[in-house]
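My structure is below; once you've seen it, I'll send some questions.
With one protein chain removed, the remaining protein chains of the complex are shown where they sit.
As written, the chain order gives the labels A, B and C, with residue 1 at the start of each chain.
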Amino acid sequence: MQTRIEVGILGATGMVGQHFVKFLQGHPWFDLKWLGASDRSAGKKYKDAMTWHLGVAPETVAGLTVDDCKPGNAPRLLFSAMDAGVATEIERAFAQAGHVVVSNSRNHRMEQDVPLLVPEINADHLKLIPGQQRTRGWKGQIVTNPNCSTVVLTMGLAPMKQFGITRLITTTMQAISGAGYPGVPSMDIVGNVIPFIGNEEEKMQEETQKILGEFRGDRIEPLAARVSAHCNRVAVVDGHTVTVSVEFSSKPSIADLRHAIDTFRALPQERALPSAPPRPVIYMEEANRPQPRKDAERERGMAAFIGRLRPCPALDYKFVALGHNTIRGAAGAAVLNAELMHSEGMLD
Amino acid sequence: MQTRIEVGILGATGMVGQHFVKFLQGHPWFDLKWLGASDRSAGKKYKDAMTWHLGVAPETVAGLTVDDCKPGNAPRLLFSAMDAGVATEIERAFAQAGHVVVSNSRNHRMEQDVPLLVPEINADHLKLIPGQQRTRGWKGQIVTNPNCSTVVLTMGLAPMKQFGITRLITTTMQAISGAGYPGVPSMDIVGNVIPFIGNEEEKMQEETQKILGEFRGDRIEPLAARVSAHCNRVAVVDGHTVTVSVEFSSKPSIADLRHAIDTFRALPQERALPSAPPRPVIYMEEANRPQPRKDAERERGMAAFIGRLRPCPALDYKFVALGHNTIRGAAGAAVLNAELMHSEGMLD
Amino acid sequence: MQTRIEVGILGATGMVGQHFVKFLQGHPWFDLKWLGASDRSAGKKYKDAMTWHLGVAPETVAGLTVDDCKPGNAPRLLFSAMDAGVATEIERAFAQAGHVVVSNSRNHRMEQDVPLLVPEINADHLKLIPGQQRTRGWKGQIVTNPNCSTVVLTMGLAPMKQFGITRLITTTMQAISGAGYPGVPSMDIVGNVIPFIGNEEEKMQEETQKILGEFRGDRIEPLAARVSAHCNRVAVVDGHTVTVSVEFSSKPSIADLRHAIDTFRALPQERALPSAPPRPVIYMEEANRPQPRKDAERERGMAAFIGRLRPCPALDYKFVALGHNTIRGAAGAAVLNAELMHSEGMLD
Partner (left out) sequence: MQTRIEVGILGATGMVGQHFVKFLQGHPWFDLKWLGASDRSAGKKYKDAMTWHLGVAPETVAGLTVDDCKPGNAPRLLFSAMDAGVATEIERAFAQAGHVVVSNSRNHRMEQDVPLLVPEINADHLKLIPGQQRTRGWKGQIVTNPNCSTVVLTMGLAPMKQFGITRLITTTMQAISGAGYPGVPSMDIVGNVIPFIGNEEEKMQEETQKILGEFRGDRIEPLAARVSAHCNRVAVVDGHTVTVSVEFSSKPSIADLRHAIDTFRALPQERALPSAPPRPVIYMEEANRPQPRKDAERERGMAAFIGRLRPCPALDYKFVALGHNTIRGAAGAAVLNAELMHSEGMLD
């Protein structure tokens, strides 16, 4: 076995940070050796610096001393789980200092020279990096993954992109884990639906256009599709469910779409990246699937599940998609991004 | 006080029948005097013929003897809560025998000469009745109300109808009470979403077109709008929430729409029908409302609530709507239909 | 109609304060005219000083200006919904200044000269007041009601007290509304049970002994019963359910207990206090009742419901009890206390 690459986490004590810690356990390439957090936590053992929310806390990192989030002792490859309130400056400081920052934070996603990466869809957007480094004078770099609901939507659309998406309307039913901890008060969600998640619709709309867009040398030309999102919170623990109505320029048949879905494989599958699901998009034939509690954790939470593909009287087709929001929609997404970058030789 | 009109319920022992019993308690015009059910229940006291699911069973009807569902002893005005499996023949037999059957069952809704009534929207569809009686040789008649999710959608659209609806896409998040009892197994819905309700999407699509359609002498010309529904079940007890994206022919402004919503009143309000909410469609300004657990029971469950009206990047506008599925979506809808008919002199 | 008594609320902007506001709407004796809160809220209109969590905010108080919690402008009778962190000093200051403080806060409950009142059980504990005023040099007074889970337990035990309770074990399944807002994070309770509520077991144990205790001139002799509580949080919105196993010194029969329950009435019923339920303890015959979602709101949330009374193989008898935690267990309890005091002439 080859030497594993040392990695660290920026913002390791929060809920997203904990998901990174959990997801990286036993990773064949990446060896978690460094945990960064706020000044308040720095200097403490990891186990004393946070309340663990994800089952049994991994013993391998419990004893690591938390560092503060300043370049210096951190390994070159860092996963960022920083809060949006502080991520901009800190991530930039690390990139400036030569680190590869693979971020789950929203802050840099929509910047022109920053890849917003879904490895099965737009691996070529990594070509933005040389320009990013040149323009900003960085030795390091920042790469981002999308919002959790955007990942589910775009993964569901990935096999269909070839048919020319011109318009889509999506409604989400999002899990409470997407709001972190303490997150959604139980008084607001037990037996209830909250038809609003702050800034979520805007993120889904613009991130989707960028992810499905084309690399144009120094920037991404967003997909010129009209994208509309309705975002809702429901009393589900893990797994975002989205309904999608979509319009295509090339008017495929149902059979064309099903063939595209069933045969869809991309770079992560071809290169057998460690976190890549063998089949990234899985169609479920049952009339009432996929369902978050029953399906989101399958395939280690890294696949998207589609069901109920049928004609849409208002656009062309409609379907339902599901993905695990804290795995494929967050920590797993960033780790897969880093695996892709390693397979491209970008971490050498 | 004038003499109250004696009324009965077809299918009184089921869940929908119980909602009728509950809703009719203390009704100023209608006096519940007759309960019809299957042979199995006939001859028993009502309280012995069913398990009551709705809080405290009304004492006024507990001692009534259940009759079988054959014309004979029933009053002229009957509310039907029959199961779809048997409603067609029984409702027709009563209409033939001279009864006014105000039905919540789906069986006759889409028949050409049967009104599918939402009093705030299409009171004029009652003009189908003379033709219905003539063609079928009935002394009585059948009038229907829509599916529970269709009511919420169409009530939300009612103030906007004037702007020419040409296309809409809706996603529902429907309460478990809509499935009756025992209905949805808890193993399927606790912490989960079920992205499918049998035949519900078809009902929403075609019922909406008929309700918003125009009376053409002997039939209703359906609205020529493209309507697409995604129907889902969520872990909510009462209250269907729907997201709606809609396209208009006349391109109203947001202000036009808000004015239309805020000033919307219709025949039931003008005539102050007993079950009519003073404001049938209520706009909520809060960013995260309406919500089913907090809002569905307001206005005695008879109003529709709208929120989050905003431009839709894919069609023209989008919003969220909410209504109480077992009240405005079922028993209350039928009773309001009968009140409208009484105010038209059709019960004299 | 006689003149209504002006009342105020200490801590009016919090969740408990809002419950007081809601419960006092339309009260025949008490007229809510004053709202006290922290400096942060003082000077604002009530509607601008808080986010209302309980459906439609009452318009009658929306425009009242919030005062700070210092004696001066407040009416003589005050309901206290103060946070425990500040209640001690503030409640004392008001009592010192001549106010009747009817408090839902826990701070003074266990003090020797302060009545911990359940009007159906220990109305005579109000005799502590003269001593309280004498000892403390107060012109006013402080009267308290129990913790929400203690109310349910002691109301269930009230009809049985006569048989000599010597030992009891109770397990609670408590609603999330008992924790206020934001209260319990949804990630902790959706599809889950939390087998711990801070200090709740201690409160149930000692408060129960005091409530069931005897007035001894200057203090309450606690009931010498061994009381043990297991407190749990469950995913219920309103209504605390408790299981109880109990041992009696006089060994009643089941028939004795049922007779005692069914005929139980007390001072609030005899005097027909406005918030008193006609039957304070209601036995439900169904094998699977009472249930919080179906029963807690009955009788305007002011009764306790008992079911499943049966022999206990380990003590003498066991049963299940239910009550509405934010009504009978909080705001309604305090208001009933004040009504009792008024009926005693203590507010003249």
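Assume contacts are C-beta pairs under 8 Å (C-beta built on N, C-alpha and C of every residue); 3 or more make two chains touch, one makes a residue touch a chain.
Predicted, not measured: the structure shown is a model, and the values here were computed from it.
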{"item": "Candidate in contact with the missing chain, chosen from A:Val237, A:Val281 or A:Met302", "value": "A:Val237"}
{"item": "Among C:Val234, C:Leu273 or C:Ala304, residue touching the chain not depicted", "value": "C:Val234"}
{"item": "Selected from C:Gly156, C:Gly213 or C:Pro292 as touching the chain missing from the view", "value": "C:Pro292"}
{"item": "Which residue of A:Leu10, A:Val190, A:Leu212 or A:Ile261 touches the chain not shown here", "value": "A:Val190"}
{"item": "Touch criterion as defined above, residue of B:Leu78, B:Val184 or B:Ala266 at the omitted chain", "value": "B:Val184"}
{"item": "Where the missing chain touches subunit C, by residue", "value": "167-169, 171, 173, 188, 190-196, 198, 205, 226-228, 230, 232, 234-237, 241, 243, 245, 287-294, 307-308, 312-315, 318, 320"}
{"item": "Those residues of subunit B which, in the complete complex, touch the missing chain", "value": "53, 176-177, 181-191, 235-237"}
{"item": "Residues from subunit A at the interface with the omitted partner, ascending", "value": "55-56, 190-191, 237, 293-295, 298"}
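As a convention for this text, only the chains that are shown with their structure count from here on.
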{"item": "Interchain contact steps from subunit A to subunit C (minimum; 1 if touching)", "value": "1"}
{"item": "From subunit A, the most remote chain by mean C-alpha position", "value": "C"}
{"item": "Distance between chain centroids, defined by C-alpha means - subunit A, subunit C (Å)", "value": "48"}
{"item": "Gap in Å, rounded to a whole number, between the CA centres of subunit B and subunit A", "value": "42"}
{"item": "Intercentroid distance (Cα basis), subunit C paired with subunit B, Å", "value": "41"}
{"item": "Residues within subunit C bordering two or more other chains", "value": "190-191, 237"}
